[in-house]
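In this view, the complex is presented without one of its protein chains, the others remaining in place.
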Amino acid sequence: MSEIGNDGVISYELKEFKLFEPLFKWARKKSLWIVAFCTGCGGIEIPPLATARYDFERFGIMPNPSPRMGDLFLITGYVTPKTLKRIIITYEMMQDPKYILAHGSCPINGGVYWDSYNVVKQLDRYIPVDVAIAGCMPRPEAVMDGIMEMMRRIEDGTADGWKRYRENYEYYRRNQDELFGEGWREKEARRWLAWI
Amino acid sequence: MDMNEKNVEEKVEESRPELPDTREGRLVKALIEKAPYAEGSVRRERRVEFRVSVERIHEFLELASETFEMLMQISVVDWIKEGEFELVYQLWSVSESVHAFVRTRIPRENAKLPTVMDVWPVAETYEREAHEFFGIIFEGNPRLGPFILEEREYKKHPLRKDFNMLGHVKAIYGEDFDRYDESKTNYVI
Amino acid sequence: MNEILIILFTPLLAGVLAWAFDFRGVREVIGLIGAAVPLAYLVKLYPAVIEKPVDYALTVGGFTLQFQLGTMSWYFAAVASLVGLAMAFGLVATSRSGYDWLFALMSFTGVLGVFLSQDFIGFFLLWELMTFASFMMVLKRNRHESLKYFVLSVIGAYAMLLAIGILYARTGALDFETIRQALIIDVSLGTIGKGETILLFTLFLTAFGVKAGAVPLHVWAPGAYSETDQSYTAFFSGALSKAGVYGILLIYMLMGYKLYAELGTFHGHLTFAYVIAWIGAITVVVASFLAVLQEDIRKLFAYSSVGQVGYILLAFGVGSPLGFAGGLFHVLSHAIFKGLFWLVTAAIILQTGRTRFRDMGGLAEKMPFTFAMGLIAVLSLAGIPPMAGFASKWLIYEAAIQAHMPLVAGAIFLGSGLAFAYVVRFLYGVWFGQRPSELEDVKEAPLPLLLAMTILAIPNLVFGVAPGVVTGYINRILMGDVVGGDYYRLVTQTGTYNALLVSTALVIGLAIAGLVYLYGAKARRVPVTDTYQSGNPVTEEFNLSIRRNFYRPLAEALEFWLRYSWDRFYERLAKLSEDFADALRQAFYNGNVQSYSWYLAIVLLILALWGVL
Amino acid sequence: MADLEVPNELRREAKEHDMYLHPIDRDTYELFFGPQHMATENFSIILKMDGNRIEKAIVNPGFLHRGFEKLAEGRPYFTNIALLLRICVPESDVPENIYSMAVDEIVGWEVPERAIWIRTTVLEMARVSAWMFWIMGFGNEIGLYTPGQWAAAYRERFMRLYEELTGGRVYHIYTVPGGVRRDIPGDRWLRQLRDTVEYVKGKMKDFDEILFDNYITFERTEGVGVMDKRFALKHAVTGPNLRATGVPYDVRKDDPYYLYDQLDFEVPVLKEGDSLARVLIRRYELEQDLYILEQLLDMGPPSGPYMVQDARLKALPRFKPPKGDAYAHVESTKGDFGAYVVSDGSHKPYRVHVRGPSQSHGVTVLEELLKGARLADVPVILKTLDNCPPDIDR
Partner (left out) sequence: MIDWKLILEVIGILLYATFMGFIFMGIERKAMARIQRRVGPPLYQPIIDTLKLLGKKESISHGFIYDFGPVFALGASIAALLFIPIANFQLFSSNADLIVVAYLLEVPMLGIMLGAMSSGNPFSAVGVQRGLLTMVAMQLPYGLALIALIQHWGTFKLSEIVALQGAQGWSVTVPALLIAMIVFDIVFQAMLGLEPFDIITAPAEISMGPMVEYGGKHAAILFTQHAVQIFAETAFFAVLFLGGASNLLELLIKQIAVLFIAIFVASIYPRFTIDQAAKFFWKWPTILGIIAVLLTV
């Protein structure tokens, strides 16, 4: 069986563009593309954000269906293990630098579903969260504020979730494997083989 | 209405002929005449109720499907004290505008009953769900298995009353589950 | 000994020897020498040919066969020899028997003979040799397809024989020059009526149309092209089909004036040429559509060949000198890119043993050189500017639009769009996507095949950047400055194309883009399972490539048209005639020898009366 | 492959049909459609494709499963409101209402008239804002972004009104057993609601011109995903999807609750059962809902309390209804939304079972309708069925 390689995620070299780095930093801040993945109820507040009343495209933010081009991953609400698997896969597919904005109280500690058997309690253990917005559900203004905070952090370089993920890959990987069991990617994938 | 006490059921059985002469009453009467093994009653306007033993449930539902075109849901209630699952087939009659509860009981251990997929194809989804959450096996449904849940939760059938949710969560998430204190017994939020 | 004789018969001789000394190594060397000699001699004769045609007459048993190596014959022969040499290299790798060598080289001789003959005797004999040899090549692989090819070839041969007979009856000559003169004179004499001229034209068109694979006579081509050794198909489709095209030119040369005089013009175009143009246009469209919908790599290129020959017919049908220039150029570019395609196909089939797209995929990593060659062929066929395929297509565009044949030109536009579509199907189906696990240990094609590909790939690039080399020679053939410009520039009355500048611009563009690329972060390789699958994990066990019905939406859009098929039409016709023949047999063929001789006598009588009258 | 999550019967069947034998099934290919996809929102369909046609579709829900029914068993009756409304995100009032109705029935409360009026209005507002959302979703799926952007902006007007009424934008936690949580802020709110209804009504023409009367919308939806009446009934398809097949079933008419038996409105029915019919039905329903809101505003809220007067409500966490069970359902934009509540007399419900409309049309029906459809039809079918994944997952 071919391995679904995610070890490659950490095994490449970083290339720093020292000269143009300030320019790129500015560009990164001004152009945050959201990966189109609504993971929970918070997804309902994305359309208002994208439309006339709040219009986040003013700040260069726009949803993009492809994870390869995305910069910003909005975890819009609670995360179930089933979704978390997809989130991890999508997150690893995104290209550095990439940022995660956790939306609502559920990714922080489970929120309303603190005792639910199917909701991940602390998202930060599995993937690095850069900015978290509290509330259930956070108002669009709060999300905008969170995005502004993200922009500030990108500017001063503290939005370093992607770096943390690379540096502490073992830690994250271990936590993921603890939750899902070893070889969960293959197992999840093969589940459908009988059906098709 | 209390379903826990057998004598109530007997009372219902005795009161069988006392069906009101309303649309609902006539409907129940007509159906019971065809299926004498079932007990029927009228709950209120547009709500009727049937009780059928598990052996004849498929037969009865097939019969009922002539009047009640839609199977809205299969609700399972886990009466753990009695060691039984109660299955409530929620039927709706578009032509008569009446909702029917068709109740049947099966033992919790080795819970098995025939599928009604052949009567209502949509039952496939409901049965998959009931199987997943309660572990009831619907004989003849080919797609029983993990549906909504993942394997780990699926094996535990989480909606059963004996599923210890907090313990399960503690076991999986460990220290993340900081709001849980094992010494406390009652959580009122 | 005359060079022409050497050019003509070395391949045949080599073929016979290779068949006789059927040992590994020996037959290959003999065959290669046999295939290389014509090209070498043609190159050697080039200075002489430009000066004046080289003649040769061969007397065999009372018949005198005349051969001439004029500018046009040289052009066609050179194209055929180039492809023939590539074919020989290909055969070294793909063929394991003397049989293949014998008939492949025999058809080589046939093709050269057709191009070099100056009279109908030689022309017909060698034509039949060529047909027979290619038929034998198909027969070895597939009886049914070879039968189809045989039947249509026989129809073509009879049509030609009949036409030759009529011409002989009318003019009393068999050599081209006399016939040409006679027919020109006949315009004023009028001995050959309008009906007979049309009959002649139709007969010749049928004969040559079969070989060129013009719709609706193309039905043999997909089967025959695919059911033979693929290295040979490079020659089959690259050179043999050109015999049909050459025949069309022959119609122009021999009876062009007569046809013009009898049929006149239609909206300012020669009527008979207009017919050819439309046949070409229909061939382009129909064959290209069918090529797009094929599921077998060989079928795809077979239909593509038919379509590309349609371009040539179309260009000749335009009837203007520019049209001939375009058509002649396309003869060369089709031969080299399609020959290259077939060699690539040969390599793929040799290495994988599979022909259908559904069994292939992801071979680009395993056969990089073959892939590069395939890419060159793709770019050339799709008509990407600095490639030979574009230069010839450009000339055809110019010719068709200049001649005010807008709808025909529209067909070229559609055809080129379709060409894009089917080459991409080839690229996707074979080279990219997921590799089936059985193809894990596929290796690069053997050296001779790679050499063969290189032989054909280089002209694609060279004549692409310097199309003026070819057009300069075509100007000589057409005896006039049809396409102006220099080595790198093509200039017509209305348009211009500077291949070198386009290449330069492309290189500039690529350089800029490459700089941007190099500036970016270093790329890391990821497997196909690490691609966007809506966030789901996948393994190689899933099929992630479209292996069948790639262009199904097109098939759905064309649903109405696809219900009709020439193949099915002929099959029905064949069945009908079979029934008819059964009825006939019961009535006539009663086993009585005497009655047979009576029938024969009656038929002969009718023929004789008709010929005389 | 030993611990594959497939039951034994299945594995046998797979063996019989020669499924495992090839690692790659060569004729068809697999397309994973969702969850990380613009069209599906937390829902996954595994498509087995042949060219651009779908040979087989397998629905894989469960990305939103939070175990509401289990959680509800562990929380007191009134706390559950804050939980259960999260089942249906675009119309969070619907789960609130069905749960409250069911508990009302178990307890035997007569809900005050004012509360009934408010509940009806809130439900209709939820319907209109859900239609706005649906227009956006449908427009986006077929590549028409303009009306969707407008519609989502109009929805904001309703959101503002909701905020004023309930304090929440999306989750209102407003309807509770026995009434509603707060009174109407005042006449200004009613005026604003009327203005908003008038405004949206005035914009219907725009939507017609750009979306519902568009040549390409017709091209895209006509004859796509056809179901007939019998199929729809057997699959318990409800709501606009059922009405598009010719069955005039609307909970508001057939099992009237709240004020609906006093209101004048029509149930639009079309016979074709294809996506176009489903689209048009929704358009007519939006019109009807605006009309109902107008009627409600004309009627005006009756005076009186907005909550039942019951001594048991003094200590809400310890509120205990009698033993019993009840099934309540309302008409949501997606169909018949029902809840079955069983009480064993304690302060927590013994069982809460919610029937989301997508449960019936989001799994088997979707799988059936997708068979033979083109890839481009997938979003169209998904959106015209108005599949709402949390209904299925809960």
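By written order: A, B, C and D. Residues from 1 in each chain.
Everything below uses one rule, namely that contacts are C-beta pairs under 8 Å (C-beta built on N, C-alpha and C of every residue); 3 or more make two chains touch, one makes a residue touch a chain.
Bear in mind the structure is a predicted one, so any value in this text is a computation, not a measurement.
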{"item": "Visible chains in contact with the missing one", "value": "A, C, D"}
{"item": "Residue, one of C:Ala409, C:Ala452 or C:Ile477, that touches the chain absent here", "value": "C:Ala409"}
{"item": "Residues from chain A at the interface with the omitted partner, ascending", "value": "12, 14-17, 20, 23-24, 26-28, 30-31, 33, 36, 51-52, 55, 57-60, 62, 64-69, 71, 94-97"}
{"item": "Sites on chain D contacted by the missing partner chain, in the whole complex", "value": "29-31, 37-39, 49, 52, 139-146, 149-150, 153, 210, 214, 216-217, 219-220, 374-379"}
{"item": "Residues belonging to chain C that touch the chain removed from view", "value": "267, 292, 362, 364-365, 382-385, 390, 394, 397-398, 401, 404, 406-407, 409-410, 412-414, 416-418, 420-421, 424, 427-428, 431-434, 489, 492, 494-498, 501-502, 505-514, 516-517, 519-526, 528, 530-534, 544-546, 550-551, 553-554, 556-557"}
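Heads up, the rule we're going with is that only the chains that are shown with their structure count from here on.
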{"item": "Between C-D and A-D, the pair joined by more C-beta contacts", "value": "A-D"}
{"item": "Gap in Å, rounded to a whole number, between the CA centres of chain D and chain C", "value": "63"}
{"item": "CA centroid of chain A to CA centroid of chain C, Å", "value": "57"}
{"item": "Junction residues of chain C - those touching two or more other chains", "value": "532, 535-536, 538, 540-542"}
{"item": "Where chain B touches two or more other chains at once, by residue number", "value": "146, 149-150, 158, 163, 165, 187"}
{"item": "Chain A-facing residues of chain D, complex", "value": "1, 3-6, 10-11, 14, 19-20, 25, 28, 30, 35-38, 41-42, 46, 48, 56, 58, 60, 62-67, 70-71, 74, 82-83, 86, 89-90, 133, 136, 148-150, 152-153, 155-156, 159, 169-171, 390"}
{"item": "Interface residues, chain C side, partner chain D - complex", "value": "358-359, 434, 436-437, 532-536, 538, 540-553, 555-556"}
{"item": "Interface residues, chain A side, partner chain D - complex", "value": "35-41, 43-45, 47-48, 50-53, 63, 65, 67, 78, 80, 82-83, 86, 90, 112-113, 115-119, 136-137, 139, 187, 190-196"}
